[in-house]
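In what follows, a structure is listed as structure tokens, so that the remarks can point back to it.
Omission of a single protein chain aside, the complex is shown with its protein chains in their original locations.
Right after this comes chain A.
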Amino acid sequence: MQLPAKMIHSLFLVNSSGDIFLEKHWKSVVSRSVCDYFFEAQERASEPENVPPVIPTPHHYLISVLRHRIYFVAVIQSEVPPLFVIEFLHRVVDTFQDYFGVCTEAAIKDNVVVVYELLEEMLDNGFPLATESNILKELIKPPTILRTVVNTITGSTNVGEQLPTGQLSVVPWRRTGVKYTNNEAYFDVVEEIDAIIDKSGSTITAEIQGVIDACVKLTGMPDLTLSFMNPRLLDDVSFHPCVRFKRWEAERILSFIPPDGNFRLLSYHVSCQNLVAIPVYVKHNITFREGSSQGRFELTLGPKQTMGKGLEAVLISSQLPRGVLNTNLNPSQGTYNFDPVTKLLSWDVGKINPQKLPSLKGSMSLQAGASKPDENPTINIQFKIQQSALSDGDKILYLYLLYRIPTEVCICFQKGCVLLFLQWPNQ
């Protein structure tokens, strides 16, 4: 008699066409027929995203995440916090991406042995064992062409023989004995705005979220301290485990021993009482005439209150109604693309020149006989503003805007951060 074991029992990787292309079991083998319940749900869902993340079946529970058009389906036998599994699956995806650069079906199939070794290390008996990327990289070295060649000749392996130093220490995210000839640390401040703007152009809600991504290449065991000019702006923060909670609570200072290499130091939410300046506007005119198989499409972009900073890397995307067969549009600059299958229109605008505003005009052909779509499509805009005021290092304010129909946008970038190196042994 076996008890229903807790935690993650098995993992199936399912591609968008519904084939299981990898399976891994941490306990007894669960037949892949358990995925039939998943496929049923997949069929019922109109969009791939609509498959419910938790599916109960008679003897198991299936918890899945969808990333890069691959479903990662975990099989659970008994009570476990669903977020625990979901968070773990996302970590698995992140790790694959970290190892192979991309997380695609092809990449996973090509590296199936590494994938297996990774999954073996990440989970023991269904309970996460090592999920920290630097620990994993000491246990299993990421595949590179050079190493593959060397291994074939010398017969050495990808697998580490010693327990990663991080695994035992109180700073599991950092390995010891790191050495660099050039010691450098970069901090990127990336901010996103998430705004909903209604038809009349007024902002319904706008939230600003930011992250500080760091790339730290320092020798030894550096202990860094980072203080903000105006920490009050950071309303709600979440940290990498390396940040000392108590210090932040008491002094609003980030104090940490960083992992080696790239990592996300913190993500935050900016509290802004009043709505802020809007750097871009969109004029739109999208009409469908009743009874005709033609529709008009017109979009113009312009900068607004950018304090002299140029808008760059502007990218527009819009999900057009199902009735649209094809489009015949003319961009004044950049390139546009319409996928007749997914009905996704994307327009890579590039840089906005205030003297000559970019526009996209033309007609859409509609399915004959179909009734006029009654909703205007949503338009998403992405762009960057180079923020030179933040001085040294490359700090980019990256803004991601989410629109419900057209018009305007808002952003705020009054925060800056100061880097202070207070304690740095071994130097």
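Here is the rule we use: a contact is a pair of C-beta atoms (placed from the backbone, for glycine too) under 8 Å apart; a residue touches a chain by one contact, two chains touch by 3 or more; residues count from 1.
Here, contacts and distances are computed from a predicted model.
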item	value
Among "AP-3 complex subunit beta", "WD repeat-containing protein WRAP73 isoform X1", "Histidine-containing phosphotransfer protein" or "Cardiotrophin-2", the UniProt name of the subunit that does not appear here	"AP-3 complex subunit beta"
Residue among A:Gln77, A:Thr95 or A:Thr327 that touches the chain left out of view	A:Gln77
Residues in chain A touching the chain absent from view	1-7, 20-25, 27-29, 32, 46-47, 49-50, 52-54, 56, 61, 63-67, 76-84, 86-88, 90, 112-113, 115-117, 120, 124-125, 127-129, 131, 152-153, 155, 157-163, 165, 167-172, 174, 176-177, 194, 196, 198, 204-205, 207, 209, 220-221, 223, 235-241, 245-246, 248-249, 257, 264, 267, 269, 319, 321-322, 371, 373-375, 378, 380, 402, 404, 425-426
